[in-house]
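With one protein chain withheld, the remaining protein chains of the complex are depicted in position.
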Amino acid sequence: MSKARLATMWLDGCSGCHMSFLDMDELLLEVLGKADIVYGAFVDAKEFPEGVDVTLVEGAVGSSEDLRKLKMARERSRVLVAFGDCAVTGNVPSLRNPIGPKAVLESVYLEKPAVNPQIPSQLVPELLEEDLPIHAWVPVDLYLTGCPPSAARIYDCVKRLLDGEPPEAVSEAVAFKFG
Amino acid sequence: MSEVRTLQIDGKDVAARSDQTILSAAQDNEIGIPTLCHLEGLSDVGACRLCVVEVEGTPKLLPSCTTRVEEGMKITTTSERLVAYRRKMIEMFFVERNHICAVCVANNHCELQDLATRLGVDHFDLPLMHPKLPVDATHERFAIDHNRCILCTRCVRVCDEVEQAHTWDVAGRGAESLIVSDLGTPWGSSTTCTSCGKCVQVCPTGALFEKGRSVAEPKARRPYLPYLVRVAEREQ
Partner (left out) sequence: MTAVGTPAATPPPRRRQAGPLIPEGPVRASAHICQAAGCQSMGSDRLLEVLSDEVLGAGLRDVAVGRVGCLGLCSAGPLVAVPEQGRVFERVRPDDGASRQDLLSSLSGEAKGGRPLAGDSFFSPQVKVVLERSGTVDPERVDDYVASGGYTALAKAVSEMAPEEVVAEVVKSGLRGRGGAGYPTGLKWRTVAIQDSHAGKYVVCNADEGDPGAFMDRSVLESCPHQVLEGMAIAGYAVGASQGYVYVRAEYPLAVKRLSHAIREAGREGFLGREVAGTRFGFEVEVRIGAGAFVCGEETALIASVQGGRGTPRPRPPYPAASGLWGCPTLINNVETFANIPAVVAKGGEWLASMGTERSKGTKVFALAGAVANTGLIEVPMGVTLREIVFGIGGGLAPGRRFKAVQTGGPAGGCIPEDLLDMPVDYESLTQAGSMMGSGGMIVMDDTSCMVDVAKFFMDFCREESCGKCAPCRVGTQEMWRFLDRMTRGAGTRRDLEQLESLADMVRSTSLCGLGQGAPNSVFSTLRYFRDEYLAHIDDRVCPAGVCAMNAGGRSEAVPAGVGVAGVGSPK
């Protein structure tokens, strides 16, 4: 039996969920026994590959680049997991929503910095009007809440998914909690 | 004088006093009905609608916190429909304002968060509203963050009924409703607030909090209200 293909993706988030993934420690070996990590912050892959079995998406969708990557992940993955509170609810990145992107940019780049205040416009993706959870844009198969989700819960979910359990069953079996 | 009523809750035969509500009769029999605006020691307003139950022969769902038991009632506290509705209600509380558990003072001891876990709400289908709301930190010891307020009015009631200061009330209507102190003036300039902190104690979320507490710092949540109420009654 060939190994499953696991990917992770880091959008508008702090990477804490990826850190928590690493906190699986020795259980990582078990996961890696079941699957190859084919894309994400842990590996040096430039392009999101085709035919991924499970993708964990950390972070909300805050920019046009986030959205482009998310759509690609959705197209090329069998199971897409909203990985952590930012992906599930918008969480901290969504704190900017009540005031809008313009006010945020002005506050960060014009009002706060001491030298050469300017809003970056080159080589940076455009901010979306609202920072939204990923299921606002694409269908999501499993919501793995937590800020970050504990390593134990990540392991539980990933293992079940890699073992072929349908996402709905995993959702039923694992206890979730925001925050 | 109250009399004895016999009824069925979730198929279980129970006896209750005629002045008891369905909620209190259920609690006496260790049948858990989710609640948010209800708090032992305060009057009930039936506002959060989480505790609605099905009563045989009644087409409408009834809030168990304000509905008195009646002889022969057959009550269902948990059904597929009720659970679906309750999940939707929890979702509503989350999406109408800006609840960011990760940075909330009430994280890990928040009644809304606990209910989401208990009822299996792991994401929100309803669109998030992201309103722009103020934070009033003018009080010396406490602050109110309206982003986290679910308008349960526990603070209003405890201030009025127990502390009898009536500093808090509700202003505006609909989605614009806002808990205000002293006719909408800053809390810190309130002439009625006694700084007793009861409102902070009864707040189910992190909307009312003690200054200086950090994210997820536990706070004592003693069930002291019934005690206070009994003391007050005895004094009269």
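Lettered A and B in written order, each chain numbered from 1.
Keep in mind that, in the parts below, contacts are C-beta pairs under 8 Å (C-beta built on N, C-alpha and C of every residue); 3 or more make two chains touch, one makes a residue touch a chain.
Not measured: the values here are computed from a predicted model.
Colleague: Looking at B:D28, B:E96, B:E161 or B:E210, which residue reaches the missing chain?
Modeller: With B:D28, B:E96, B:E161 or B:E210 as choices, the missing chain is touched by B:E96.
Colleague: Looking at the whole complex, which of A:E58, A:D141 or A:D156 touches the chain that is not displayed?
Modeller: Candidates A:E58, A:D141 or A:D156; residue touching the omitted chain: A:D141.
Colleague: Considering the complete complex, identify which of B:T66, B:N108, B:T138 or B:T192 is in touch with the unshown chain.
Modeller: Checking the options B:T66, B:N108, B:T138 or B:T192, the one contacting the hidden chain is B:T66.
Colleague: Please give every residue of subunit B in contact with the chain that is not shown.
Modeller: Touch with the absent chain occurs at residues 45-49, 52, 60-63, 66-68, 81, 84-85, 88-89, 92-93, 95-96, 123-129, 150-151, 169-170, 172-177.
Here, only the chains that are shown with their structure count from here on.
Colleague: Quick one: subunit A and subunit B, Cα centre-to-centre, how many Å?
Modeller: 34
Colleague: For a test of understanding, state which residues of subunit A touch subunit B in their complex under the given definition.
Modeller: For this pair, the touching residues of subunit A are 82, 85, 88-92, 94-95, 97-99, 130, 132-133, 135-136, 140, 143, 145, 147, 171, 175-179.
Colleague: Going by the contact rule at the top, pick out the subunit B residues touching subunit A in the complex.
Modeller: 94, 98, 100-104, 107-108, 110, 113, 116-117, 120, 122-124, 127-128, 130-133, 216
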